[in-house]
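For this depiction, one protein chain was excluded, whereas all remaining protein chains were kept in their positions.
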Amino acid sequence: MNRLHNGDFLLTWDQDDATLRAVLDTAQALEDLARAGVSCKVFDTGLGVSIFRDNSTRTRYAFRSGCNLLGLMTEELDESTSQIAHGETVRETAAMIGFLTEVIGIRDDIFLGEGDKYQREVAAALAESHREGVLMQRPAVINLQSDLDHPTQSLADLAHLVEVFGGIENLKGKKLAMSWAYSPSYGKPLSVPQGVITLMTRFGMDVVLAHPPGYDLVDETVETARRFAASSGGSFAVTDAMAAAFENADVVYPKSWAPAAVMRERTRILHAGETDSLKALEREALATNAKHKDWECNEAMMRGTTGGSAHYMHCLPADVTDVSCVTGEVSKAVFEKARVDTYREAGHKPFIVAAMILLTRFADPTELVNRLAREARPRRAG
Amino acid sequence: MNRLHNGDFLLTWDQDDATLRAVLDTAQALEDLARAGVSCKVFDTGLGVSIFRDNSTRTRYAFRSGCNLLGLMTEELDESTSQIAHGETVRETAAMIGFLTEVIGIRDDIFLGEGDKYQREVAAALAESHREGVLMQRPAVINLQSDLDHPTQSLADLAHLVEVFGGIENLKGKKLAMSWAYSPSYGKPLSVPQGVITLMTRFGMDVVLAHPPGYDLVDETVETARRFAASSGGSFAVTDAMAAAFENADVVYPKSWAPAAVMRERTRILHAGETDSLKALEREALATNAKHKDWECNEAMMRGTTGGSAHYMHCLPADVTDVSCVTGEVSKAVFEKARVDTYREAGHKPFIVAAMILLTRFADPTELVNRLAREARPRRAG
Partner (left out) sequence: MNRLHNGDFLLTWDQDDATLRAVLDTAQALEDLARAGVSCKVFDTGLGVSIFRDNSTRTRYAFRSGCNLLGLMTEELDESTSQIAHGETVRETAAMIGFLTEVIGIRDDIFLGEGDKYQREVAAALAESHREGVLMQRPAVINLQSDLDHPTQSLADLAHLVEVFGGIENLKGKKLAMSWAYSPSYGKPLSVPQGVITLMTRFGMDVVLAHPPGYDLVDETVETARRFAASSGGSFAVTDAMAAAFENADVVYPKSWAPAAVMRERTRILHAGETDSLKALEREALATNAKHKDWECNEAMMRGTTGGSAHYMHCLPADVTDVSCVTGEVSKAVFEKARVDTYREAGHKPFIVAAMILLTRFADPTELVNRLAREARPRRAG
């Protein structure tokens, strides 16, 4: 049974294990079909609408290419040229862009405490309009990054790990270090580390979260990771030393983020419109960051990992020392060795998006994918 | 006979009754097919180009989703990133974006006396380039809102009324109050009230236009409404009291607009680049508006309508008191009761656009829609 049918994909921890496995399996099947040149077009017409409240290259591309793979035309709701600012409520806009729409992808990761709420508001509005007969179908909402989770990223990461270790069962007992890393910027969202710790703990991995004191994630996500670890037979620990986290790690995911407290204060300031406070906060946050320049994933740090060569992961773009900045999250040598592999990691994302669309829109996506394989229509002329 | 074939849709009053009924019938047929999950794709490839000279959410969506429903890919001519500002003439641009284009939708409602002219210029340029053999087909121009009319809106409104009253014949003798209403903004276009009075008078309705002294519409449209009322057996009257208009009204359409004289002066000022005059005009217009805060569609006002519960209409977004502003066009209580119904009203728009495309592009759209129904290809896989 496909529990996602007619639903949304907002947080991985809202979904049961079987659903997550179904997303992975469907994504893999679609990727296999695409590589074999088989058409995955299941929509004759229909729209995928995206709303990006923050810049994006790869998630935007993943959404659009995932939609196109299935036959949907994409359209972006540009809030600057739309009339949303003119007093429209979320409820109204949701109905207005839902009439012939199959899926709405939303990125809203800037304001802590708001992104997920906004996505749920849109989903509730769509549900209401569908119930009332306004919408002929209920478009699915897909989280393209919120303040809490970044499921298309974390599931692409998981798909990548499954590939690297030769099966999801092989993740059991593998140690993953999700570590904060230094970056000469501040205000990076928390959704990636939160997405990773809450997802990887479910498949029996030993996840260690490392960050300097104060760089806490949102409590709910840490508790969720702890709970999942307990029930999956994996483990979850928090440390304030990168080296400790890297010790015997099979996988390392060094990435910068802002402390939840800073993100909360930033949200408050932005709403209050206190420009000066914002600059002060930024100065302060950067100064605090600068105390932790040793949180760099370099060859010395990698030496402590399993075989000295843990699998390096990143959602990209990474801040690479001597490449994109003077001191960054990762040294040039470590990054260069892993670079092409991080592209592979990212390459799963369009198929994760497409899988989420298939699962939310069709009762039996497995049968549908099987049918695509049997029919084997070519994706392009001979 | 389909008189729209190879033509444009600019003003409803350019079209005969049979053509308008054909638009309604075709839109209804397409909506029925879409709700039944039947594909309406009639184009294998082809483009729908839109030009928005003003912000837009719902009309933009309606245009794009209407195009997608029929199989056209949409493309927006962004005048800020295009070279139009570099000395291109309308004639040239029209040819340049017409080569493989089936339809061009234009919104140009800011400058009174210009929007409709611009649309006709584009249409004439396309016709010339087609005649000369430059364009292999003559793209249709569809008015997505001009200074004179907003036909995709008014026809969606009409489709809604047909649904509410159970048939176009049942509109005869029904009273519709198209009334100005207070809004804390100035410079709202006139095309909606003009579109409504000129269209609804054609189907035997008793239309009353109400506005404070000075808030005149463009003369041509008022005269057109009067003429249509005379020949349809309906009636048309103008009053300067909202309450008088609402008296025994079956339908109320309370909406703010700027006086035609203000819009004309604004156009003059904008062209002259007189920034200070513009601010003075705005101050003055808002002050005049503020004298009419009692022009609010509230429960007291509704009490005078037929059964105390006239059908409320709005093109959205409405300025709702206590929701999007302190005092607005409509009270929260009245709007909330009608809210979902205004979504239904808007829901016809994508199909009205699609119908206009079918009628301008195909000699026999009725036979085409019938064929779609017979073939009944599913809009999406099983």
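For clarity, chains are labelled A and B in written order, and residue numbers in each chain start from 1.
As a convention for this text, contacts are C-beta pairs under 8 Å (C-beta built on N, C-alpha and C of every residue); 3 or more make two chains touch, one makes a residue touch a chain.
For clarity, every value in this text was computed on a predicted model and none was experimentally measured.
Looking at A:L4, A:L69, A:L126 or A:I269, the residue that reaches the missing chain in the full complex is A:L69. The chain that is not drawn here is touched, among residues B:V323, B:L368 or B:A381, by B:L368.
Checked against the full complex, the candidates A:I168, A:L270, A:C325 or A:A373 give a single residue touching the omitted chain, namely A:C325.
Against the chain not displayed here, subunit A makes contact via residues 34-35, 39-41, 52, 55-58, 60-62, 64-65, 68-71, 73-74, 316-317, 319-320, 323-325, 339-340, 343-344, 346-347, 350, 377-382. For subunit B, the list of residues touching the undisplayed chain reads 42-47, 71, 73, 75, 77, 81-84, 86-89, 91-93, 95-97, 99-102, 128-129, 132-136, 361-362, 364, 367-368, 371.
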